[in-house]
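Structure, as structure tokens:
Shown here: the complex without one of its protein chains, the others still in place.
Our next item is chain A:
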Amino acid sequence: MRQLGRFYLIAILLFLYTPIAVMMAMGFNESPLYELPFTFSTRWYEALLSNQPLLKAGANSIIIALITAVIATTLGTMASVALSRRTFRGKSLLQLLLLPPIAIPWLITGTAMLIFFYWSGIGRGMHALLIGHVALAIPYVVLVVGTGFKTVRADLEEAAMSLGSTPVHAFFSVTLPLLYPSILGAALFAFAVSLDQFVISYFLATPGYTTLPVQIYSAIRKGFTPEINAISTLLLLGSMAVILIFARFAKPGDTRDKR
């Protein structure tokens, strides 16, 4: 039985990682047409170094994802605090309304945003991309942080207040440190949502300002070169590193109050 379980897991991992491994390997293959036999070469990485548009789009993607993560995590966490700890009229309706955007197809959200941004004069470009990505990421943050809140008992804050903490101090000294793993997880989610985003970015990007997925898409339409594999590999390693760093630091119990 245990053997079977292990085999099953390995099969899943193979299924997930084989295409990625092939993609990475092809970035190091001499042939521009992905021909075999495999001949090791770094020429595509060298070519990438001089491919300014692709590099710039990659940098844009990472910058947008980072800013999105910061803004969406801050706003989403604040919303989560309100939803978990305060009572106000219409709260359950608001809570409910936060979820559907996760299920609405991005194509529809993107079209809606494009029309709205055009109509309201926000237009397209970096700021529009940021607004779009933040809007997309917030529901995920609220969801993840909200789940985290369920594990932090409300009476901890009350205990802090009985000992002399103001509500703000109680939040920062007790709730926030306990919520820290969830908040990091949420930030990671927001980062990933933004980095992954193609449809909305495609609608909101301008010729002068694009993100990597959009740039890759237009490059592919002109013709496939292993440079794409190279940049994808770099991006992939970058995101994996981010995830691993987060996973390392988000370990609950490592969150001892520093004073």
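To be clear about the criterion, contacts are C-beta pairs under 8 Å (C-beta built on N, C-alpha and C of every residue); 3 or more make two chains touch, one makes a residue touch a chain; residues count from 1.
Here, contacts and distances are computed from a predicted model.
K.L.:
So which of "Carbon monoxide dehydrogenase medium subunit", "Electron transfer flavoprotein-quinone oxidoreductase", "ABC transporter ATP-binding protein" or "RNA polymerase sigma factor" is the UniProt name of the chain that got left out?
P.N.:
Hidden chain, UniProt protein name: "ABC transporter ATP-binding protein".
K.L.:
From the listed residues A:Leu9, A:Met78 or A:Ala159, report the one that touches the chain absent from this view.
P.N.:
That would be A:Ala159, which touches the missing chain.
K.L.:
When the complex is taken as a whole, what residues of chain A touch the one chain not shown?
P.N.:
Considering the whole complex, chain A reaches the absent chain at 153, 155-156, 158-166, 169, 173-174, 177-178, 253, 255-257.
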